[in-house]
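The complex appears here minus one protein chain, its other protein chains still in place.
Up next, subunit A:
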């Protein structure tokens, strides 16, 4: 390793992909993935994330733009000349070769004769030393997945591309492999570009997440940043759950904007509003379900002053162990989601009860009201 090394940077400048049938999978896109980072491309299926990955791998040629790895332009290089390796969705292990030969494949193609030591070390890293002479179909899904990672990593690529690598695994194994991959990435320090549709996976593993929608990057940032400060309704709904309430701008009060929603007033910090605010204009007020506290209407007087409040009626409550998830019917919004930790449960909070929802204005975010309020929700994805 030499001094400040950026040879593992991935720079995409204005790349786009339009297929022969006229479908544009990726709109012109600029993206820089810094050396050594764990970068996730997150989006629903068909959003262009896999196409982006394939353009980095060289399996797809961009219609416009350029791909750089470090200082080297690789836009038109065939995949076998690029210092990147891919962990394919459903692994694409060679069925006629045993595990050892699968892992040794890349080394042998580059004319390296003594592969034994390296392959054995790599199989140790992914804890498959015992399985070296088995064929891929004799291994479980999780083991095959680790072979796919080992087969790619052994070549010390500048960038490792992962195309939904955990999609075929069951939930428990997936959680385990997420930690495993994260451990491996920290250990080898290679740039990882990870494509996934699972927002939880992206947030657990990646340093930086780019949320893609319809061939565009909607927002890019650290998982916490994306979660707390979504810029679009798509990001707000796709990453976790958001309550979005339509409100009208009333006045400005110092660093806060005062909004009218239903009969009441809500405060929104100016800094957390990504939409233009003019008196009388509309904004969408967003609040995450776990940030909201519930108080029975009888105790409304006990709520500290200065908090945002809404009134409503509990429509549904589901107990899920660590928390209880409520659906609240409110005059400003039909279905507000509220997650309350099960610390001290108020027995009166049952469906039909009148409640006051309240939260700290600091947790409120504001979005442009011209967007589709349901973008990125599961119902929309299913449609």
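The definition used in the following text is that a residue touches a chain if its C-beta (ideal position, glycine included) is under 8 Å from a C-beta of that chain, and two chains touch if they have at least 3 such contacts; residues count from 1.
Basically, contacts and distances are computed from a predicted model.
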Chain not displayed: protein name in its UniProt record ("ABC transporter permease", "Cation:proton antiporter", "DNA ligase (ATP)" or "Aspartate carbamoyltransferase"): "ABC transporter permease"
From A:96, A:113 or A:172, residue that would touch the chain that is not displayed: A:96
Touch criterion as defined above, residue of A:14, A:78, A:189 or A:331 at the omitted chain: A:78
Interface residues of subunit A (partner: the chain not displayed): 57-59, 78-80, 84-86, 88, 90, 92-96, 105-106, 109-110, 135, 151-152, 155
